[in-house]
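Contents: one structure, followed by commentary.
With one protein chain withheld, the remaining protein chains of the complex are depicted in position.
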């Protein structure tokens, strides 16, 4: 830090196609060339694309969501070489700030079409929908979901260091086995490497082809490096401890969120935006062994929106699905039921279900694992902060049906 | 409220066998006779047994845990008739206070033997263990897990109204189907009705036999009424909205916890204790329809221990199990991995794994569903409050191996 | 701690006159005999009188407040000898719990008559008034101030160790000088030693006479030992570090409050009650020098009611009094104006001014020193938590005049 401001390690050009800009990439692979070097203990600013690389428009149709090209997403900024980092070290990433781009004061939340992406509740809500959020300082509001307004718990959805070749091979092995085992299901259970629309930064044609064949897709977070964790509390002031697997760490970041709910249930579920993140990088030599670390850990920053525990309504859900089938300690089923209970509650005030599904994805709802041992039922809860609403949604309120408009819908 | 103090609707006798006291029962069944009547808007105190009915001793052996008789547990206080309550109503239960019994200032946390109860991590930690916790006002500490001390977020593990005959039949149908479907597994996946050691309060022999044959076991929480939800934040000041399914509601409560972590991972995982709960009951006529309610909802009270977001360390876990197998969006697998990451971290300070397993079950750890849509990996996090430790456990601390004793173990 | 519960170091008898019970005293003096010994590191329970020793009744008249005998107040429990404590040590007092007496589930807040006690706003509100508060678990509510309900931040108003003879002499010197200097004012500015109604515990007649002549009155807190600090956040879980001035420390405690607002503006302003406090005592040898300590310091406990910063309305006040006179950086004047601004705001909803004056004294309002250097105006703020009201008091609410009854008034 000095008098002149902080160095930008990466800038984006919103007018140009993300796929043509060399500072970005959309696969995890150790051979993607680094786009620059950052000193140990240096603070830099890094600009990031929204996760769709600009495919989504600020309008009132969800056709862009419906037809989104999911092979052209997650243009991550990087990879950056961090000086002195070596395998076995831990890279301490302190997120000093995250901000939207001043010239792009809006973001979006989407529900994918069940046939193109889907989401956590796609069996029930199969159609595409969208909400545009306007940023007003620390707050956001949406013409597509009137009656709510909240401060963003702003954070990156994705950050991590490059895998080593061995780790990459392990990812491809175990995800490949799952794909094979589930070949009979009529949905994607994981995404295999795909040469289409690979972006490997400034890689040569050879490397790019290799990255296309082997490179891990960016959708899932993975235990060895973090990646797309989508942790809503990994916000400003947080310290993340990342395992280093290759020389220089090859750190990448992207998929910034203005806000997200626990679970990010609609998949395109946070308030997605391009923006700029300020990070301090510190290398902990031999940190993986010292911390006994297999997966990233983090400490949140001291600053978060505070509603007071008594200002939440919590909904409960259990491992019994909507068809009355009893599952065995299935937390995923329980959280789906929890989400549905919340939708049923809010629709009494005049929202349609797609608006609520969007809202629960991006508002700061708390998703807790309450009990996970009381066979056969896991119990999960979802906490909805009442203070994000303009009107009283407490259980003691008389639920008057309001005219609350509609979210953006896709054409049939 | 008046000058004289609050009426006790139920008292326990710690010297007598719970099974012989008429104010308690250990099955859910509409025919269990009510033990008393409570007025609409009345406040009463209700004393409750610990969930094992006193089987566990304040000593340094875990043999009592190893040999616990799991057919003799969950002696719930009640059922109570709430005046004016009818099916379709909602019973608003305001928890005004929960306290240990003055003459019993201690509780326990246990890890069951894998062959008798088990727990969330029983594949890895199959043996019985125990920690005794001494209560010091709002705090607790344990000679079996030195170095930690925390304020209890005190709450009931179980509360709910009796099922109607139809709901009871549905429970037995769906859980029976699961049991049949999993007959090949070498573990209990659900517990069928069991006549052994049934306690049906003051029921006649006929009724008691019926309750034994049909009555739902108390271990699982269930969506229609709540029951054993084990929600750590349902503490003092909380308002719980419970569906009413039978005339008079037939409300029961029990399984008090001095503290619990999200998930209650060791199964006997909270700090279990006998105690007294103060509740105000209010009937919301027609409340189920008015609230659009299928499962209980609740609002926490305004009073909780506050550590500051920056005073937690969060561990991340994903749907890849300890054998490297990739699961599909399995939140339960992810949370198990998250728990293991936390154990690996803490053992560096000198704790043995069983001590940590006990601690994560009962300390106020936060278990969040972070991302549940990034196929194939669900991501969960577990937040460990640093301020419950006497020494520095932050990632920047040098992990010195301390002599931290041992928890109570079972004899071989 | 053991299985049997905690030792009571002192019990009160609500039926007997406080002045006749030997475990209490109402002056600070080193010669008052100790009533018992407490071990270093011991935890004990101590029962305490309400600060008036039972003069105030649970009724709807404020005549008892109007006619209260202020020479018969502050019957403190103690003094207790703490083993090993010597002058120069610090006594670490950990407040593990504070509770009302089970058989006395109510408390009171009073406004003294200007001619008998007065208060912070007695120029404007000179008459006696009273509110009775019923305790409902962690909450309280009052028939005299309908529409509010809040969780208590329960605490002792008074705790401290006995002064040495030298310190006592210093108190009498400096307070005597103030009394002399202000002899022309028509109000008490400090209270000189007074033999009337002295209670010196089990002291002999000689000692009692000496205590009456020299003993410091208990109304003010004093820098050398704390005493009547009336700090609302010194609640359960707090650790207080007290200077020790005499052998054995001679610790006393009393004046328990179910709740209090910053400033305790009506003087009899907290929710006063008899109760029981659980304390762990630890002696820090040589602690005064080690901590560089002249006055007590404390750390609050981790548990407090949480409303969220956005759920407060803050009122501003400045050093310009209600007659338009400009004072120089006078924080006391500023806080009086701040209190008046809050009264003006709340009266629009139907409360009368005396009700609000009572409420601001005992509800958990936050009184901050905002700016104390901007000559000539100090700026103070008072934060009123909106969530303690049944109805919407936010600035955006339409202020409908409600029928909100009245507080107890004194007869003319």
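Order of writing sets the chain letters: A, B and C. Residues in each chain are counted from 1.
Methods note: a residue touches a chain if its C-beta (ideal position, glycine included) is under 8 Å from a C-beta of that chain, and two chains touch if they have at least 3 such contacts.
The shown structure was predicted, so the numbers you read here are calculated from the model rather than taken from an experiment.
Contacts of the undisplayed chain with visible chains (whole complex): A, B, C. The chain not shown here is touched by just one of C:163, C:237 or C:254, and that residue is C:237. Only one of the listed residues, C:24, C:315 or C:354, touches the absent chain: C:315.
Where subunit B meets the missing chain, the touching residues are 306-311, 387.
Considering the complete assembly, subunit A touches the hidden chain via residues 1-6, 43, 58, 95-97, 102-106, 134-139, 151, 236-237, 278, 280, 301-307, 387. Seen from subunit C, the chain kept out of the figure touches residues 92, 119-120, 170, 174-175, 177-178, 182, 188-191, 219-223, 226, 228-233, 237, 239, 241, 262-267, 269, 290-304, 308-310, 312-318, 320, 324-332, 335, 337, 341, 344-345, 347-348, 366-381, 394-395, 399.
By definition in this document, only the chains that are shown with their structure count from here on.
Inter-chain spacing, taken between the CA centroids of subunit A and subunit B, is 32 Å. Remark: subunit B and subunit C have CA centroids separated by 39 Å (rounded to whole angstrom). Residue numbers of subunit B whose C-beta contacts span two or more other chains: 237, 301-304.
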